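A single protein chain has been omitted; all remaining protein chains appear in their positions.
Every chain is named by a letter (A and B) in the order it is written, and numbering of its residues begins at 1.
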Amino acid sequence: MLEVDQINVAYGDLQILFDVSINVRRRELVTLLGPNGAGKTTLIKTIMGLLRPKSGSIFFLGEKLDNLSTAEIVKLGIAIVPEGRGLFPLMTVKENLLMGAYASREARAKIRDSLDNVYNLFPRLKERENQLAGTLSGGEQQMLAIGRALMSRPKLLILDEPSLGLAPKLVVSMLATVEKIKRDSGLTILLVEQNVRAALQIADRGYVIENGRIVLEGTAEDMLKEEYVKKAYMGGLK
Amino acid sequence: MLHINRLRLCLALSITLLILGFFPLYSGLFLTMAVTMILIYIAAAEMWSFLAGHLGVISLGQQTFIGLGMYTTAILNEIYKWPLLASIIFSGFTGAIAAAFISLSFLRLRGFYFSLATILAAEILLNFFRNWTFAGAATGMRLSVGYEIPISIIYYGACILSIMSILTIYCIHKSKLGFAIRAIGCDEEAASEIGVNTFICKACCFIISGFITALAGSIFTVQTMFVHPQSGFGFEWGIALVFISVVGGLGSIMGPIIGSVIYVGLRSILSGYVGLSLLLQGALCITILTIAPQGVWGTILKHAKSRKIPFK
Partner (left out) sequence: MALNEKTLTDREKLTMDWLIILSLSLRALLFGGFLGLAACGLSLGFQLGFINAAHGDMAVLSAYMSWALLAMFGIDPFISLILVLPIMFLIGLVIQKFLLNRFLLKGEVDAALIVTFALGMTIRNLLQILFSADMRSLAQPYMIKGLHIGFLVIPFSYLIDFISALTMFIILHFFFTKTFAGRALRAVPQNWEAAMMLGIKPEISYLYAMGIMALTQAIFGVLMGLTYTFNPNSGPTYLLLPFGVVMLAGLGSLKKTFIGGLIMGEILILCGYFIGSQYQLITLYIITLIIILFKPEGLFTRRS
């Protein structure tokens, strides 16, 4: 579904990504792992069209994303839960969710259904419907961010470090919800994470990126067994 | 700056100074007055262009200082009978003090709040002087000393002022302040991280510009022999400086010189059709900004050597 092909991305003269290639197939949950500053968010921004690769291409459902604007990319069916949630703090929960359906006519037409689905998935959001997003707790904000992304009825859902700033118990429940979403709706998911163990437990496949290069890829099971992964991340980070 | 052969630069400068020096002796009254105006505009515009082009400080209310310079000179000389030179110098300081107040109060805000604050200051002073009967209220004041001073002296005064203005910019560039300014011009955030106090830098330059712009206003009023709230604090000056700097070339030294010539030239050629010349100004400004934002001089330079004029 998503094909990132040998892209090189730089901020001015500073190159961040070197010949990065990843692949996300339909109905897969692929996780992208790596330490801080490895280039994960840069990769996501490039996919979303906020950055342009110096070389290489990105394909989504066969369409080349290179020259499309962010709005057009979103319209193709990619939704993102940004790093740090990216909520609109002075808008209510409901308004944030409604904004999720902005991009496509189809999403706007089915907005009632989408809203009900999201409320079923996250009953807490329904309770806090008219509360300002900025006043929610961290866990609730994360739910809202995911719910908002789902409102666009996407074909590909990207989550950028959703566990950041969440208490461990919440991380577990949040990732369980992500897995539930995948199982129930067959959504294709790209999960960018620092929390290696939790991510690999729900993923089908994974990539590890370090210093702007893909250093490891494989099925989640294989990666869990991989010495390199065990040593570098299990003990060290989380 | 263009890296011309030092010798050639000195030669060019000397010739220019010679021409400037002997000019009033051989040309008619009208031409001398026109060139005097060009020189006055150059002095004020160099400062504006420097602020806007290198520091991103866009003051749309430079007329504040022009007007202050005008009125201070008029009041001191005409009413309190101060000697003219002293009045003029004091006017410069009035401008500097006003600039200090404005910059220290408003530079810490977001860019466009500052620009609007400068317009506000000009409008406040306009209204204030319009109601201040001591200084002639809406009818203004006459500067009788203007009658006694020959045009050529005023011309030389304007000469000196514009040379001062250019020299000041040159000296700033060469000094530590200039280094800080270049850092700010490249990347303001990075500059403040390495310890450059962007606020003080901008304030200093703004105060210097206030001083010189006020002096420009003084000399202007000596030439016109008249002060009037509209001619001092009216928008025309603000517009003129923007036009001159944008059309001539922002951030360069040659730019405002070319711009002033174009400005005064345009006004003289179309002097019969006042409205038309003003209309053309606005249209020309917009056209240049869209098509050739580096201005006339910048475009010339582009063909000579590639250079980026900072315009954040």
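Following the convention adopted for this analysis, contacts are C-beta pairs under 8 Å (C-beta built on N, C-alpha and C of every residue); 3 or more make two chains touch, one makes a residue touch a chain.
These figures come from a predicted structure and were not determined experimentally.
Considering the full assembly, A:80 is the residue among A:80, A:143, A:156 or A:174 that touches the omitted chain.
Shown as candidates are B:37, B:52, B:96 or B:201; the residue that touches the absent chain is B:52.
Residue-wise, the contact with the chain that is not shown comes from B:121, picked out of B:45, B:68 or B:121. Considering the full assembly, B:106 is the residue among B:65, B:106, B:206 or B:297 that touches the omitted chain. Considering the complete assembly, chain A touches the hidden chain via residues 48, 50, 69-71, 74-75, 80, 82, 86-91, 95, 98-100, 102-104, 108, 148, 152. The omitted chain makes contact with chain B at the following residues, 52, 56, 58, 60, 105-106, 109, 111-113, 115-117, 119-121, 123-124, 127-128, 130-131, 235, 239, 242-243, 246, 275-276, 278-279, 281-283, 285-286, 289-290, 293, 311-312.
In this text, only the chains that are shown with their structure count from here on.
Chain A and chain B have centres, each the mean of its CA atoms, that are 54 Å apart.
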